[in-house]
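Left out: one protein chain. Kept in place: all the others.
Each chain gets a letter, A, B and C, in the order it is written, and its residues are counted from 1.
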Amino acid sequence: MRVLKYKEAISEATVQAMEADESIFVTGHAVDYPSGIFGSTSAAAEKFPDRVFDCPSMENAFAGIAVGAAAMGQRPMFVYPRADFMFLSFDNLLNLACKWRYMYGGNAGHVPIVLRAVVGKGWGQGATHSQSPHAPLAHFPGLTVAMPAAPADAKGLLLSALTSNHPVILFEHRSLFDHEGEVDEAMEPIPFGKARIVREGHDVTIVATSLMVSEAVTAAEELAGRGISVEIIDPRTIRPLDEAAILNSVKKTGRLIVADTSWELCGFSSEVAGLVAEKAFKHLKAPVRRIALADCPAPVSMPLEEAFYPKASTLANAVLELTGQNTENMSHIDEVSLFKGPY
Amino acid sequence: MRVLKYKEAISEATVQAMEADESIFVTGHAVDYPSGIFGSTSAAAEKFPDRVFDCPSMENAFAGIAVGAAAMGQRPMFVYPRADFMFLSFDNLLNLACKWRYMYGGNAGHVPIVLRAVVGKGWGQGATHSQSPHAPLAHFPGLTVAMPAAPADAKGLLLSALTSNHPVILFEHRSLFDHEGEVDEAMEPIPFGKARIVREGHDVTIVATSLMVSEAVTAAEELAGRGISVEIIDPRTIRPLDEAAILNSVKKTGRLIVADTSWELCGFSSEVAGLVAEKAFKHLKAPVRRIALADCPAPVSMPLEEAFYPKASTLANAVLELTGQNTENMSHIDEVSLFKGPY
Amino acid sequence: MPPKTQPIDPLASENHETLLRLHEELLRVRHAELALAERYKQQEMRTPTHFGVGQEAVAVGVCAALEKTDVAYSHHRSHNHFLAKGGSVYRLAAELFGRETGCSRGRGGSVHLTDLSCGFVASSAILGEAMSAATGSALAFRLGNEKRIATAFFGDAVAEEGAFYECLSYAALKKLPVLYVCENNGYATESPLSIRQPAGADISGRVASFGVRTIKAEGNDVLAVLTAAREAVAYLRTEGTPVFLECATYRWLEHVGPFYDHELGRTYRTEQEVAGWQDKCPVIKSRAAILEAGAADEATLDKMQTDIQAVIQADIEKAYGDPWPDPQQLFDNIY
Partner (left out) sequence: MPPKTQPIDPLASENHETLLRLHEELLRVRHAELALAERYKQQEMRTPTHFGVGQEAVAVGVCAALEKTDVAYSHHRSHNHFLAKGGSVYRLAAELFGRETGCSRGRGGSVHLTDLSCGFVASSAILGEAMSAATGSALAFRLGNEKRIATAFFGDAVAEEGAFYECLSYAALKKLPVLYVCENNGYATESPLSIRQPAGADISGRVASFGVRTIKAEGNDVLAVLTAAREAVAYLRTEGTPVFLECATYRWLEHVGPFYDHELGRTYRTEQEVAGWQDKCPVIKSRAAILEAGAADEATLDKMQTDIQAVIQADIEKAYGDPWPDPQQLFDNIY
């Protein structure tokens, strides 16, 4: 199969979906620039100049505008160059979009809006350009919250979003945009609520989201050399959550680590830990372990950033601890970011 | 000690704090009406007509205005007659207020803003007038999120908020406003991050928030008659969370139920379940159990509302299950709401 | 810009039918609200309700200028708009009773109404949302090359919310066929306009600064509203760019609930002020115009009213007898 970059996979899904459905339009600040949201919208902008257009800075109203357009049969896709700007849209997302179908008893139709939000990390992007509010949003019934971690998922989940009947938010990690992977040329939507077993194993389960999936893979490779077999589950969507995939894995391994790209408190790592404590308790052989951002706003300075983000070595050591072994300095397995500023 | 209603306790704390500190001002829509936010601000409005004033409907900017006022030494208290309106303030709360001290390296001073949000329930208040977004907000470092469940806590936590150095959000459940309890006349702030052991017991721990505390008490009383001893922990603040109090209780009882006033997914019930699975795992004798809102938007119609909200009988039956006994219809212990509309 | 629409001359006989049709609608909306408010007092409608008594002429006048295929959105005080756009009293009443036959199947309550069959898309309880959604529907019409108009009804307080200006700016920028209808009743709950918005800065003036066309109409005069709305609609269909219609009017009952403020001892406005506006009652005004024009006589109008009241009562009773939703269906329609 062909290898594509994550951003190319998003781009391809967008173009294919727009070819198939002329009610799709794409907007948000900078979507029609030559740089097209880090290369993910430029092809669509070139191909469909009338249906890919810039948007003023008006995140609050636009989320409601998207709802109103969707109610009339259009399929808006709105892109946030940074997920942090989405807080301004929370009212229309949480009080209108995600409740629309339910609150009108199914009688006001569907509002299939798609929101793509890019999650920043590193290079001093700082406290207001690096957040991933997937857990706060997933808390609310009526939304679908997806976190594609690989190019194939970026394509497949976006295709599902663009053909689904309800509001979908995708968190796309900026650090993944140049990651490569095999991607089907055909339009194959990936259903929501279906986890991906990234790697099979029998000693420890790591449930990881977004960028933490590749960190988990690095850790698992290192640990495989030491005879520890790690299973990695990527839930792909936070809501709906594929509980069965997680529970089945834990039933097999008896040990769980959850690695997330946001904070711990009331976050996704707690969700999975709680789920397993409720529904796979008798299979657990050891305490669950949550791995998340340090519990402070994202700092800018390099050594603080280093300390702030968990990485492959953090995960590998957590596995060692959980399997009763000594931890050690494993920073050699951590990727050195090649990302260069300014943005 | 004197008995006060919850709303009177809030009112008293406000007046006392304003007497002690003339930099406090109170605003938000309707705070200076004779009805004064269900009686909680009217006394302050009468006593301090210049420092309790109405606010236009501008929830977005006002959160930032509060920050800017606080940075200059004022202590704004902003009241949301319904917590649901707070989504419009999320940007300034999450990108500015809660990061202020950290993001400027401590060099830009403190922004001690206090936000009171009333959580609606029942009488068909419906999907957009009944939410409690405490978990989504608690996810973010830098905020304090408090949920007073009793009159004494309503007073003590508000006093802490009005004398603290950082942003504090209090979720006050509308159904609690007429609850009565002993309240100290003196100004005794209750520290954040300190749980209240509502009732001691040794069979099962119920960690309950806000209105669920009194539901838990009702359930515990019923169960006591059947020889089951329930310990009830009210964390009082979601962030910071008194982990020790929860873990100590579970170490004693070995069984945990978490009862919250919002949804389960990425909510507070998952947080506590995850916490215990991580840090008190070896003491757990049974799966933890999360009790939360039904996973849909709040419906209006009475029989649907009935099915939507967990109550004392839900908790009592969960305890029976967890202790290996048969569940039964216990609706007789559930309070019949005396609340009359329109609001 | 198309020429100003001529005021409707009530005396011209070709307008008599219009006068009567408008009056009938006014009566239907007025008496539905009065009957629902009366019934509301029995505590069987468990849903916070903002009655629109006194403000009917805006909804009726505007909706009379719209086609069925045009769509409308509204805010918390939405019954008038729901009914005037063609929604049924029966399904509204059923919604307030929380019945499965309610327009939103008892899920939404008074502030969340819908009836797509007549183009009433949705009302919503959060200030600003109706306006954003209507703007979005107008964007859909523009993108889909449809000749329809989207309308939003809302109150004066929305002009304090940022979403208001974001919508105006966007609709003007993108030239969207959206009709914004502001029912300026001078209050937000108990707060008069003067303590909420800058002195002397009127809402339409602010709107006009975006290059949006504004029209003011006497909100209690259904003919004046219809005239203004026709002008707006003609402009929207030819120019396709937004119009803002501001109508001064007045709410008779308390902000939320079925009582008069004085019945509950509220003093934020005087009984005289309310009485003054009751003298300018849109129904009385319409009736007087009809009588003066000789379009119908007193007896005909009286009968019209009693007939309508009877139908409304029957609708409400029917709704009351309808079944509750089945709790088994609590999870229907989440997606």
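Keep in mind that, in the parts below, a residue touches a chain if its C-beta (ideal position, glycine included) is under 8 Å from a C-beta of that chain, and two chains touch if they have at least 3 such contacts.
All values derive from a computational prediction rather than experimental measurement.
Trainee: Can you list the shown chains that the omitted chain is in contact with?
Mentor: Taking every chain of the complex into account, the missing one touches A, B, C.
Trainee: For the chain not shown, which residue from C:Glu161, C:Glu231, C:Asp261 or C:Asp315 touches it across the whole complex?
Mentor: C:Glu161
Trainee: Identify the residue among B:Pro49, B:Gly106 or B:Pro191 that touches the chain left out of the display.
Mentor: Counting the whole complex, the residue in contact with the absent chain is B:Gly106.
Trainee: Which listed residue (B:Ala66, B:Leu241 or B:Leu304) would be found touching the missing chain in the intact complex?
Mentor: B:Ala66
Trainee: Over the whole complex, note the residues of subunit B touching the chain we left out.
Mentor: Subunit B touches the chain not shown through residues 23, 25, 51, 56, 58, 60-74, 76, 91-92, 95-96, 100-109, 141-142, 144, 164-166.
Trainee: To test your reading of the contact rule: which positions on subunit A touch the chain that is missing from view?
Mentor: Within subunit A, the residues touching the omitted chain are 29-30, 33-34, 54, 56-61, 84-85, 88, 123-129, 294-297, 299-304, 306-308, 340-343.
Trainee: Would you write out the residues of subunit C that touch the absent chain, in ascending order?
Mentor: Contact residues on subunit C toward the absent chain are 159-166, 169, 172-173, 195-201, 205-206, 208-212.
By definition in this document, only the chains that are shown with their structure count from here on.
Trainee: Suppose chain centres are the mean of their C-alpha atoms. Which chain sits farthest from subunit A?
Mentor: C
Trainee: Taking each chain's centre as the mean of its CA atoms, how far is subunit B from subunit C in angstrom?
Mentor: So the centroids are 37 Å from each other.
Trainee: Based only on mean CA positions, could you tell me how far subunit A sits from subunit B in angstrom?
Mentor: 30
Trainee: Could you state the distance in Å from the CA-based centre of subunit A to that of subunit C?
Mentor: 42
Trainee: Of all residues in subunit C, which are in touch with two or more distinct other chains?
Mentor: Subunit C, residues with two or more chain partners: 102, 104-108, 112, 124, 126, 162, 334.
Trainee: Out of subunit B, which residues touch more than one other chain, so two or more?
Mentor: Each of 60, 84, 88, 126-128, 295-297, 299 in subunit B touches at least two other chains.
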